[in-house]
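The other protein chains are all here in position, but one chain of the complex has been omitted.
Chain naming follows the written order as A and B, and within any one chain the residues start at number 1.
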Amino acid sequence: MNKQLSIKKWKIFKLPPVIYMLLCLVIIFSIATPQYLSFQNIKNILMQSSTLMILAFGQTLVVLTQGTDLSIGAQVSMVTVAWITLARKGVPLPVGAIIVLLLTSCVGIINGLLVAKGKMPPFIATFGMQNVINSFTLLLTAGAAVTYSSNIFLIITESSLFGIKAPVFIAAGIFAVTWVILNRTKFGMGIFGLGGNPEALALAGVNTVKVTVKAYAYAGLLAGVAGLLTACRVESGQPTAGAGLEFESIAATLLGGTSMREGRGNVTNTIFGVLLLSVVRNGLNVVGITAVYQSAIIGIIMLSAIIIDSLARQSQERN
Amino acid sequence: MSHLLEKTKESRAFYSFLGLIILVIICSLTSSDFSKIENYITIFRQASVLLVLSAGLTAVLILGGIDLSVGATAALVGCTCALLLKAGVPTWAVITIGLCMGAVIGTLNGFLVSIIRLPAFVATYATNWIVKGLAIVIMNGQIIFNLPESFTFIGTGYLFGQMPVLIVIALVVVSICYVLYQKTTIGRDIFSCGSNLEAARYSGIRVKRAQFVAFIMSSMFAGLAGLLMTARLNAAEASMGDSYGLNTVAAVVIGGTSMLGGEGGIIGTMIGSIMLMLITNIMNLLGISSFAQPMIIGLVIIVMVFFDSISRDERKTVRRGVAIPMNVQKRKDDIG
Partner (left out) sequence: MKTGETILSVKGITKLFPGVVALDHVDFDLRVGEVHILVGENGAGKSTLSKCILGAYVPEQGTITLNGTKKSFKSPRDALKEGITAVYQEFTLIPYLSVAQNIFLNREYRKKNGLLDINRMEKESRELLKLINCEHLNVSSHAKDLTIAEQQMVEIAKALSFHPQIIIFDEPTATLSEREVGSLFEQIRKLRASGIGIIYISHKIQEFTQIGDRISVFRDGRKIATFGIHEKSTEEIVNMMVGRNISQVYQRNPNLYSGESLRVEGLCDYKEKVKHADLVVNKGEIVGLAGLVGAGRTELANLIFGIDRRKAGKVYLYGEEVLGKITPGKMVRRHIGFVCEDRKSKGLALKDSVAWNITAVSLRQLFPHGLIRYKKIKNVAESYRERLKIAVPTVQRPCKFLSGGNQQKVVLAKWLSAHVDILILDEPTRGIDMGAKMEIYELMNQLSLEGKSILLISSELPELIGMSDRIYVVHEGRIVHECKRGSAEFNAEDIGAMMLNVYQDAEGKAEWDE
């Protein structure tokens, strides 16, 4: 009994495989290029990963409820285009931001209702939604990118503290909020319950539909925030700005050890999943691999990581 | 007799057929250009490519899975083959290579789903990404034109005077799939796995083999569709499969194949493909922006799956949507 407990204290054995993979990659890249581990580059990696980080936190909540949200990438695109379009129409940027955040939250609520009330498989409901949103985005500007210039963009992306830029702090703040939601609220308990033992949750009298809808709405809200940050960075609205981000966020979440079936996972490890993807992308840039090759290479590395992770877990469970 | 048995399997296709007829009537009434013979032939040729692309996907959906990589597979195969043709490789060899590439991608999908046990949509989303990336790599941003006539013949030629080769190929594919899904033991295994995977396992059905077969079929037919696309357009580019990702799923689902597995068939997919192309066609004729089309198709998918899901047996939905809670098995036994 006591011995068991003392072994459990050695948490190092329970670290998710993603951390080892992350370490390996960092070592490989820093051997390949000496300036890889420079402060400047680490700052770059953090900066580049902030958007995906925010998305992945929302995705983590959804995945914990045994769901998936394939529409958040499309929501990011929509937010950039809608926000900029509103601004061009004369709506002040802060007001526009609130409008688009409400919009993505509503999309999330619809997703949640389709899944919880309509009993649809989550991936198909959100896949359908992804296309509806993409279509809407294209219709807004007839498929073109729209630009707008404002100091606010620069203030948000470029202001920095101790050399670290604002988006990183925003991502950190959202991490803190998400962590509190998961670990210190009733809603968070509901999310773990939905994933781990939905029958027990319902038996205790918790409204499972409400929990599901809130989870998807939160993912939508964060997609909105990520979209706003993206728009600030590119100072324009791009109909394809978020393409593929939904998959990267799922990959990051899975790599962070969040399970699609048993309500296991936490938002802290998702950070490592995101960092893994960012390190790969950044490393390819630093090593000098052209953009043409990157998509395929990132895909292969992502898939290999998911396979390694899945196999490692299967063997862990067997012992 | 055999009719009746098939009917239970294809009854949803019957409703799709009714829908098709109504759609044709509505279309004819809304647009005078619609009823022209040339327009019909255009629709059927477009539908042929979509049908071939969704033919194998039908098997994956019957199995209870999903394949999101068909569009990218078609693009990669189309591009590779265009490059090979330009390099002077004979047409028959190119077609063989294209189909083999499809089979390889399908094997990868099957491996990820049945051996690694990834959820089908995660696995095929990942392959979609990789395959698309490979297509970008080999094309390096260029577009290839002017392919040899011996190859473009399969996309633009005519047989027996008036019959487009494309449509003949689509019909052959439909026949093959019909026999395979409805008339063979392996097809039946795929249905059994989709109806109740556990029961299939307890009946000694080789579940993994069925999964491999379905995913390989899906990718092989996607490869064939890539060849047809390239031949029809007489051109290839890396992004040519992008718009098909959604349409294939829609075609299969509109045709009455259930997202939840165990029900459906190729006849339904044929009707679904034609319906989808009718919708696209009439939207074009009415001047609706092509940007709006994914929205309508996405909504159609959501609505179809929504009704399919709520009409399902409660138990089944619970099992698929949400995990079986710990030790609930025993609770049921107490009632007996």
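Criterion: contacts are C-beta pairs under 8 Å (C-beta built on N, C-alpha and C of every residue); 3 or more make two chains touch, one makes a residue touch a chain.
Being a predicted model, the structure only gives us computed values, none of them experimental.
Across A:56, A:156 or A:201, the single residue that touches the chain missing here is A:201. Only one residue from A:95, A:154, A:180 or A:287 touches the chain missing from this view: A:180. Among B:96, B:140 or B:203, the one in contact with the hidden chain is B:203. Residues 8, 180, 184-186, 189, 192-193, 195-197, 199-201, 203-206, 262-265, 318 of chain A touch the missing chain (whole complex, contact as defined above). Of the residues in chain B, those that touch the hidden partner chain are 1-2, 4-6, 8, 179, 182-189, 191-192, 195-196, 198-206, 262-263, 313, 315-316, 319, 326-336.
Rule of thumb we're sticking to: only the chains that are shown with their structure count from here on.
Note: centroid distance chain A to chain B, computed from Cα atoms, is 30 Å. For chain B in complex with chain A, the touching residues are 66, 68, 112, 116-119, 121-122, 125-127, 129-130, 132-134, 136-137, 140-141, 246, 249, 259-260, 289, 291-299, 301-302, 305-306, 309-310, 312, 317, 320-323, 325-326, 328. Per the touch definition, chain A reaches chain B in the complex via residues 66, 68, 70, 114-115, 118-125, 127-132, 134-136, 138-139, 142-143, 194-195, 197-200, 244, 247, 250-251, 254, 260-262, 292-300, 302-303, 306-307, 310-311, 314.
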